[in-house]
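All protein chains of the complex are present and in place, except for one that has been dropped.
So, chain A:
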Amino acid sequence: MPWTTIEVEKQDKFVIMDDSQNGRMLSYKDALYEAMDQSLERDPRVFVMGEGVDDPGGVFGTTKGLHEKYGRERIFDTPIAENALTGIAAGAAMAGLRPVFVHSRMDFLLLSFDQLVNHAAKWSYMTGGKVSVPMVVRTVSARGWGSGAQHSQCLQGMLMNVPGLKIAAPATPYDAKGLLISSIIDNNPVLFVEHRWLYKTVGNVPDTLYSIPFGKGVVRRAGKDVTIVAVSYMLVEALKAAEKLQAQNISAEVIDLRTIKPIDEDIILESLAKTGKLIITDTGWKTGGVAAEIAALVAEKAVHMLKKPVVRVCCPDIPTPAGDLQEKAFYPDFETICTKAVELMK
């Protein structure tokens, strides 16, 4: 699919310095690959299935060649049957394995809601804790190059509504690797949200196996005037915005939540106590989404800290247009965040 590559290749090679002291730099894509490779190496219970996981592309390189290393019993292509395959992964997980099921587009995930929501996410509870479902569903959301309404969706907000599911949305290569490892070792079903525009992002990634706890966000850039809570790819835009705002003497604090279920409430509230102003930016839609949930959280717990109303920078509530001019208008970016921040400072 050349268009996907073309649009991602057009992006700047964004570098995010991370917690790691390790000097090795790796792309988000290669960090994902390494997490898959090392998890498969470490634990024979891990296996990978999904459409195209063993094709020459290997889901944008994240599973490339793994079948040669670990065999086709552990890395295998599947029919196009998202719902049953989700349940098949869940069943295998119940039987003691650790499946990683990959969707190359997040849109396809919608076909699997019965098995994901009704079954995998509920099984621990419905069985009184007797049967757990340690599975990972990797989904890649994309955008750009005329992908249109059915190849661009970021549905993580919708799934925050499901008890029993955990949701990771890493933005840096360090987190991509660490959180994928955490997701695989977790005893619950985890939805692992990737974004195609992050694949070229570069950062420090240790070559060792390491995990990142769920529900622990991180301050990517300290600031005192305005808090920007960013999810997934919007972290890149938020950091660009913070840089630009600095030139206008506005000091923005950028928070990366890393996981959105569970959510790190403390990191948001601590920052808000300092700045009193909040911008939330997510790759998905505005209504009923991640940003809506965070805004509600602040309204419940910290409305007294707000000096100005909360601002949400998300996609407008329309399906994604395919036309390039419209598409550009549809997606908010660092300019949108800057404009909103400047307004907040007035």
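Following the convention adopted for this analysis, a residue touches a chain if its C-beta (ideal position, glycine included) is under 8 Å from a C-beta of that chain, and two chains touch if they have at least 3 such contacts; residues count from 1.
We take it that contacts and distances are computed from a predicted model.
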Since a chain is absent, check the UniProt entry for it and pick the matching name: "P-loop NTPase", "Pyruvate dehydrogenase (Acetyl-transferring)", "Acyl-CoA dehydratase activase-related protein" or "diguanylate cyclase". "Pyruvate dehydrogenase (Acetyl-transferring)"
Pick from A:L26, A:L40, A:V53 or A:A92: which residue touches the chain that isn't shown? A:A92
Among A:Y28, A:F47 or A:F108, residue touching the chain not depicted: A:F47
Touching residues of chain A against the unshown chain: what are they? 47, 73-74, 78-79, 81, 83-97, 114-115, 118-119, 123-134, 163-164, 166, 187-188
